[in-house]
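Here you go, one structure.
One protein chain is absent from this view; the other protein chains keep their places.
Order of writing sets the labels: A, B and C. Residues in every chain begin at 1.
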Amino acid sequence: MIKEGDDILLYFSERSSWLLKAERGKSFHTHKGIINLDDILGKPYGSEVRTSLGDVLKVLPADYLDYLERMIRRTQVIYPKDMGYICLMANIHPGSKVVECGTGSGVLTAYIANLVRPDGRVFTYEVRKEFQEIARKNIEKLGLEKYVEFKLKDITQGIDERNMDAIILDMATPWLVIEEAKNALRVGGRLVSFSPTINQVEKTVEAMRTSGFINIRAEEIILRRYKVKSNETRPETLMIAHTGYIVSGRRG
Amino acid sequence: MIKEGDDILLYFSERSSWLLKAERGKSFHTHKGIINLDDILGKPYGSEVRTSLGDVLKVLPADYLDYLERMIRRTQVIYPKDMGYICLMANIHPGSKVVECGTGSGVLTAYIANLVRPDGRVFTYEVRKEFQEIARKNIEKLGLEKYVEFKLKDITQGIDERNMDAIILDMATPWLVIEEAKNALRVGGRLVSFSPTINQVEKTVEAMRTSGFINIRAEEIILRRYKVKSNETRPETLMIAHTGYIVSGRRG
Amino acid sequence: MIKEGDDILLYFSERSSWLLKAERGKSFHTHKGIINLDDILGKPYGSEVRTSLGDVLKVLPADYLDYLERMIRRTQVIYPKDMGYICLMANIHPGSKVVECGTGSGVLTAYIANLVRPDGRVFTYEVRKEFQEIARKNIEKLGLEKYVEFKLKDITQGIDERNMDAIILDMATPWLVIEEAKNALRVGGRLVSFSPTINQVEKTVEAMRTSGFINIRAEEIILRRYKVKSNETRPETLMIAHTGYIVSGRRG
Partner (left out) sequence: MIKEGDDILLYFSERSSWLLKAERGKSFHTHKGIINLDDILGKPYGSEVRTSLGDVLKVLPADYLDYLERMIRRTQVIYPKDMGYICLMANIHPGSKVVECGTGSGVLTAYIANLVRPDGRVFTYEVRKEFQEIARKNIEKLGLEKYVEFKLKDITQGIDERNMDAIILDMATPWLVIEEAKNALRVGGRLVSFSPTINQVEKTVEAMRTSGFINIRAEEIILRRYKVKSNETRPETLMIAHTGYIVSGRRG
């Protein structure tokens, strides 16, 4: 049942859907017309509502991935294809203690925080105060703030935490943090670094070898999308061919 | 500190490492020689132990990913590159209620169970009793059995659960289950199907369209590995070029 | 030395260059200003000429690939990455006798004609008269018309030629032509078919198997471009991820 304060998704078509809070006494404006939110409160999810212009919208419960997709569309730092693999290679799960740098707009922070609940924690480093504020708002909107500790600090100056299960780096100069990352990880803990250029990969891998990391891998995740239609199935013509490389390893 | 009953990893090199339980009064045989497990109990993780042949092994805490990697090496059904993306597209996180079919050797079951802890649950369908038994042992070894309900049932005969957050299909004929999967999902819930051939993708997408799923996507995750060496960096020559396609969508 | 009637390329930058004939008594207008063509006649290639707006253009001899690139930019049917491999798999070289269908705007026709000179020949089929006329003009502009026989005919109604070295199909329904293609090829001759969808590939391969072709292959050529810059080298972000599949085989 749709309750006051719920995060909802109004769905018209693949291209037109809206994310909002179900609030009493409010109306919501779209290019398909206006709807009165009181009309949907108390109805079951999946119900349909008619706009002032006569179009029919379906009410779905918004989930966490809806927010992530919106955030990703605006900031475009890290893609889902990479997030899924990064978290797997960092072995992130309920209870994990994770250091992340940098926070950016908090997209990856939110994804990790959601996975480490309820006993884990994300310590996220950022040097730019304005980004930290954006990230904090995003994380609060998702109700994940109690799993996140925001740190306004240059991580190359040192990592405060010890005995971490995982460290995730999405920063310009990861190789400057490798030795300190090793000290912050527990034995067997996992480091994952994401970088757009191959030169960053070379320097990061080199630093990891020097610091004695084991199971070092440099990889790239490529996502190919298909247009599926009976008798006309083919890969999509245009594709995001590169976002970044993923380097991973483990404190030996 | 290494305690009796811990899962440990003895690490010699990238190619030689062993996964075992630290048991009192036992010895462990490798081609690098024998070690007496009593010698390591009580020592801190990261300690080194000398084998009867004089080689030095490092003791790491085995984690969940170590087991997965071993299981994957033996059964080769689903690869980490696909698991990470499947779970992201299914929006799996602590608390999720998930139906999975088929269980197979339980590799993906374990990965999901580990993510939905402590309040979520995996209902996993399998028709071959011998596979279910293998999977059950694997899941128990990882201590995840209380998050998993094993079902010995042909899923094309119906799904018992309702109001699921996600359904994950890794089976030969996913299109036969789509309509029933819709009924088992909550509104807004997510379906993800993994299939090796493009023909399966065509039939699955068609069935999802017929059943009214939204946000339908057909995608493929390709992992490329790099050999990184100063001044000689290049992609690896041979690669696993195809495992399967990932179809996803959402109950509208 | 630049002579009257030469095809020349005026080069200003990677984004601004112009293809034209060096004609006496004419001027040429660009957004960088006007140049008087008489000023360049008789000068060596590589010379520079100043426009009325003071910009400096370099005069290069236009070659065949310049024209192809212009034609490709306008029509976008077949890409160089595919043309190179198609001609290799069809074993096209000086002297080859080749049937091609359809002519389209003549881009591939021109590429083949240029390779089979001076003793080979391209027999190119097309059903749409207006396309044939465009192709004829393109081929004449390149001076390759004596190596090409234009046929206004539906190839599914039969191939007139026999004892061909190669047949190249870039048409919607290649599978309808396979049996006749076999008859038109010499023993050992090569068939190559280009199709955008996987369903066309399935039907074409099936028809080739039925007709007894050997060495049948279904392949795809993917071109990835790199941005190379010291310390910032990476693949380009966007890429043409799919043009078509290339099916090839040989009359057994």
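Note that a residue touches a chain if its C-beta (ideal position, glycine included) is under 8 Å from a C-beta of that chain, and two chains touch if they have at least 3 such contacts.
Predicted, not measured: the structure shown is a model, and the values here were computed from it.
Enquirer: Looking at C:I34, C:L65 or C:L152, which makes contact with the chain not pictured?
Expert: C:L65
Enquirer: Which parts of chain C face the unshown chain closely enough to count as touching?
Expert: Its contact residues with the unshown chain are 9, 11, 14, 44-46, 58, 60-65, 80-81, 83-89, 91, 93-95, 111, 114-115, 117-118, 186-188, 190, 198, 201-202, 205-206, 214-215, 217-228, 230, 233, 245, 250, 252.
Enquirer: Determine and list the chain B residues touching the chain excluded from the picture.
Expert: 196-199, 224, 231-243
FYI, only the chains that are shown with their structure count from here on.
Enquirer: Indicate the whole-number Å distance between the mean C-alpha point of chain A and the mean C-alpha point of chain B.
Expert: 21
Enquirer: Out of chain B, which residues touch more than one other chain, so two or more?
Expert: If we look for residues of chain B contacting two or more partner chains, we find 198.
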